[in-house]
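This structure is in structure tokens; I'll ask about it shortly.
Only one protein chain is missing from this complex, and each of the others stays in its spot.
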Amino acid sequence: MEERILEVRDVVKRFGGLVAVDHVSMDVYRGEVLGLIGPNGAGKTTLFNVITGIYKPEEGTVRFKGMDITGLPPHQVAKLGIARTFQLVRPLKNFTVLENVVVGALQKSPNLGDAVEKSLEILELVGLYEKRNVASGSLTLVEKKRLEVARALALEPELLLLDEVAAGLRPKEVDALVDMLREINKRGITMIMVEHVMRAVMNLSHRIVVLHHGRKIAEGTPQEVANNPQVIEAYLGTGVE
Amino acid sequence: MGSLTRSIARNVAIAVIVIVVVVGLLAAAVLLRQRGGGEVTEIKVGVILPLSGKLAETGADLRDGIEFAVDQINSQGGVKACGGVPITVVWGDSAGKPETGASEAERLITQEKVVALVGAYQSAVTKTASEVAERYHVPFVNPDSTSPALTQRGYKWFFRVTPHDAMFAAQQVEFVNWLNQKFGNQIKTVAIIHEDSEWGSKVAEAWQQAFTQAGYQVVKVVKYHAATVTSLDSEVAALKAANPDLLLVAAYVQDAILLVRTMKAQNFAPKAVLAQDAGFITPSYKEQVGADGWYIFSREVFNWDLLEKISRLKEVNDAYKAKYGKDLNGNSARDYTGMWVLYYALEEACKKAKPSDLDAFRSALRDALANLNIPGDKLIMPWRGVKFDANGQNTLGQGIVVQMMEDGKYYTVYPEEFATKEPVFPMPPWTERGG
Amino acid sequence: MVSEIDVISAIINGILVGSIYSLVAMGLALIWGVMDVINFAHGDYMMLGGFIAYALYLAGLDPLVAVPVAFGAIFLTGVATQRLVINPVLEAPLVSQIAATFALLLMIRYGAEAAFGPYTRLVKVSYAETIHLGGITIFVPQLIGFVFSIFVALLLYLFLTRTYVGIALQATSQNREAAQLLGINVKRMYDLAFGIGVGIAAIAGVLLTTFYPLFPEEGGFFTLLAFIIVVLGGFGSVFGSYIGGLIIGVVETVSALFITPSLKDVVAFIIFIVMIMVRPTGLFGKKE
Amino acid sequence: MAELLKVENIEVFYGEFQALYGVSFHVDEGEIVALLGANGAGKTTTLKTISGLLRPRSGRILYEGRDITHTPPHKRVEAGIAHVPEGRGIFPWLTVMENLKAAAYVKRARERFEETLEFVFSLFPILKERRDQQAGTLSGGEQQMLAIARALILRPRLLMLDEPSLGLAPKLAYNVIMLTKQLRDEGYTILLVEQNVRLSLKVADRAYVLETGRIVKEGSSAELERDPMIRAAYLGM
Partner (left out) sequence: MRTGWSEIARQALSLPVLVAAFLLVVTPFGLYLADLPFIANMMFLSLMYAIAAMAWNLLMGYTGQLSIGHAVFFGVGAYTTMILVVYYDVTPWIGMFVAGAVAALVGLGLGVPFFRLRSHWFTLATIAAGEIFKLVFNNWEYVGSSAGLQMKIVPEGKALYYLQYAASYVYIYVALLVLAIELVVLYRIVTSREGFYLQAIREDELAAKTLGINTFKYKMMAMGISAFFTGMAGALYAVRYHFVEPAAVFDVITVSTYIAVAGIIGGIYHFAGPIIGSFIFLPAAEYVRVTIVARFPRLFGLHVFVLGVVLLVVSLFAPDGILGWMEKRGYIRRRRVIEV
């Protein structure tokens, strides 16, 4: 687990006066699950958007497998092997579940038959096989979250970025989702997960990076992070001045 | 297995139904085609006009002119050489669009089986409609389009009764020469302002040529887009800067009104303004422009005061007024005349062929038109007559020049044989008039 | 060829005619800002205002009397339109919204043509005089129109910034949900925005009749101009639209002076496209 | 103490997604009640349902004993419910004064606007100083003050604050939360949603803990402060 699959160096992203990501550096090693946490507005999703090319950072670089991908357009980043899910689920509403996944699968398997076959496998993995011909707009939230993951997997990524996949789910659903993600990780896919649902992130992550006000304030194992006073303060706030 | 036979049976059933329907339709079509024939009780003429769309107002006027001519022809005994059968008009609406004009022409020719077409006012529509007539070998009588290009196409079935813009331009040069003679060479420089559709552009082109050839100096040509014009301030400023003796104008209604107002606003008063009818002679312009329109010359094809000069005209106009509550104008009078021209040709054609043999009759009608020679005194127009050249252009037509006087009415000032007033020249400056 | 005085004169005339564009555009900007709807029929409400002025003129009154009348009548028409047509498609996809306002355009423009005929009408006012100032000529009705337009713009400005209702309207355009939380009835704001928006266009229509011929199809080009101006002045910025209108007026008259007048609209349209490419927030617009 | 607000068993959906599962709680006159819970637990949804931006599929909301479940949002404001939304919802292109005036659109606020304004300015003198400045140019803390000030202009009986300390420096966050205490002393009833758990428990009289759309715990602040479950709810321990 020594190979660095992603290197983020000194990334700065500003919106007008607001510094959303402030000189953040972090490494992701092949095969691990990295948790990225922090209170609301800490800059987690912005960092995701920088990595996936939706935003271009003002400063700093992002390297994927040693290659500089800073500022590449999203579709190229995706082709290189970085897939992501969205915090607010964005299924292609009028597409069926299967079609949603096939869109991604076609990137790697231009033959429709192959793409469909692969997509069906992935749907089996995420537990949506039965719903394959249903319009994705009519799925429940938990199903949509699974669909997001399935669609990202269809790109056969080496690195999967999960943006709050557990948000809004019931505890049982979270556990099932964690099991599913663990299964995916076992297949050799590296993951970064932005997550508020601690039940998920603490169970799954090998390491955790904590952002607060755009800065990295802590990094370590889940245990280390949970006991870090700075982290506790960021989350629970200070009692007294 | 059952489902397979069922689906075969269903397909066969559908195929049978389709074939029956198609055969039925074709049979009906053939039957429909064969209706008619036998004795001819009327002579059908197709008329294509802009009855809807932007020019519907003008279209209504043209329609009245045609309708009135047909009424008169029929009440005096129809087409006598064909046994006194009446003329029936089948209307086609071009909606002001060339493509609709073309399809209406085809409908009138093949479906309504008219012997000839009349129309279509806008030159663009006349172009496509007359092209269809040419291909079907149907005479096309055009009383009212003035683009010179129309009679430069080498068509055999196209006959234009009205003079065209190049002829008008030549005549306008004569008029200006006459003014110079009369008032002592005051006009040397000329400026032109025109809207940029085909009509305005071609008129301007003809003017530029004719006036330059006659030794006048064209100092400025300004064009604008009538459909979107909201102000003519800079246009008029540019004209004013050029300081011409004579301003030539080709404009539609809104822009004509706007132009006159802007000229007044900018106190731009050349020695004479000579307009090319259109906007300047529409009823709305005349009603609305008021004193601002005084002393402006316009080329016209027709004017109310010709009543005093042309005896036939007064009679016609009285009857027309009694029926429609308005006087004839350049548009209705031209289409009225066009219909009469067609009637004279019909009388000749009836001597050569029977209307029941449509192709032969159309051909005879074409020949009749080509050989027509109507003297001026049979017309209500101030023309020397109607006689078409090889291109189908009436060579005996001419325009007149009118000028709006202080009573807000246009008076004929040129040619002298039709004039009822002396021209006011030069035009008094804006600051020195009443109203 | 082109003298200084011509240029100055073109600029002044551009401002005078532009001030009418401004009014039309301000109304469009208000509707666009508050409701996020593009009103393709905007210029046609302006035309209706012109016909109201003409009706009063026929009754022997000065057309300017129609300013309050037209505003009132078209305001009510606008409120009715918003409730019956706009509101049902507010949440619909863009294509349905455009289809609906385009249907309005056809109905108003050609309904007017059916009702009044396609004829051109002209109003003759007693003050149709010109003023001459050292080679520059100004047509009095245009000047009066300009003054009225400033007056109306000022009133609208005061309304939007000094009255509770006006501020509530602005608030709605900036944050719909927060406005609701302050007790602002958003549906009512939509009624008001559409009513006032087309009402102001109707005032422009009235002012226009004193120096420009009136005909049922006159609105079309003004709508296109209003789009250009709203984009130029800054989407949703009512003040920016006023300035934008003056700028487009001047651009048209000045470019008519230097290139052929029949291409002056091309200049305006090119400015429009360049503007949405490089700075879609407009000259005075707000960043997104 | 009289019951000012009573939420009974509300179920709220976003399309197919159920956000609240039978949430019930009450707020008494004159108290500060905190709603705690991790992100996505349903706190904001609850406030939006009370102010009328969202409609519950079932359940009722009683305010001053009247059923307001089907009352439109602006009527609820007239009745005295003010909601300072998450992210403040100020009008960035209006001046401070215009932002305050926007709140005076409802009758109950307009009638006594000048008077309330005095009070608000005495609470937030900085706003008085910046009255003609565009609200978008204010600092985060000032914007939060403006948002609260604007709600106060409505002269509400029930003031709901959604994450008022969000995005503020610790010192400012502290001040803002402490302000609620002052407001309670002025006679306002406050429903507070706040991520700074310790701080909110410091000012609140009672609190409810929400987890994935359900109330999982309630009690006095003192009780909850000692409860290990709170930490678990936030940090997943």
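Think of it as A, B, C and D in the order they're written, each chain with its own count starting at 1.
Note that in this section a contact is a pair of C-beta atoms (placed from the backbone, for glycine too) under 8 Å apart; a residue touches a chain by one contact, two chains touch by 3 or more.
On a predicted model such as this, the values are computed, not experimentally measured, just so you know.
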item: Neighbouring shown chains of the undisplayed chain, as defined at the top; value: A, B, C
item: Contact partner of the left-out chain, one of C:V69, C:V85 or C:V165; value: C:V85
item: Omitted-chain contact residue, chosen from B:S147, B:Q266, B:T282 or B:N317; value: B:S147
item: Residues in chain B touching the chain absent from view; value: 11, 14, 18, 22, 25-26, 28-30, 32-33, 51-53, 56-57, 60, 63, 91, 93, 95, 97-99, 102-103, 106-107, 110-111, 123-124, 127-128, 131-132, 134-136, 147, 149, 153-155, 196-198, 200-202, 225
item: Touching residues (missing chain, whole complex) on chain C; value: 38, 85, 88-89, 92-96, 98-100, 102-107, 109-115, 117-118, 216, 224, 227-228, 231, 260, 262-263, 265-266, 269-270, 272-273, 276-277, 280
item: Where the missing chain touches chain A, by residue; value: 52, 54, 73-76, 78-79, 83-84, 86, 90-96, 98-99, 102-104, 106-107, 110-113, 115-116, 120, 132-133, 151, 154-155
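The rule is short, and it goes like this: only the chains that are shown with their structure count from here on.
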item: Result of counting contacting C-beta pairs for B-C and A-D, higher pair; value: B-C
item: Centroid-based (C-alpha) most distant chain relative to chain A; value: B
item: Chain with minimal offset from the mean of all protein Cα atoms; value: C
item: Mean-CA-position distance for chain D and chain B (Å); value: 76
item: Inter-centroid spacing, chain D versus chain A (mean Cα positions, whole Å); value: 32
item: Geometric centre distance via CA averages, chain C-chain B, whole Å; value: 37
item: Chain contact topology (line, ring, star, complete or other); value: line
item: Chain pairs in mutual contact under the definition given at the outset; value: A-D, B-C, C-D
item: Chain C residues within the chain B interface of the complex; value: 1-3, 6, 9-10, 13-14, 17, 21, 117-122, 124, 128, 130, 132, 137-139, 142, 211-213, 215, 217-218, 221-222, 224-225, 249, 252-254, 256-257, 260-262, 265
item: Sites on chain D touched by chain C in the complex; value: 51-53, 72-74, 77-78, 82-85, 88-94, 98-99, 101-106, 109-110, 150-151, 154
item: Footprint of chain D on chain A - complex, ascending; value: 39-41, 138-141, 164, 167-171, 196-203, 226, 231-232, 235-241
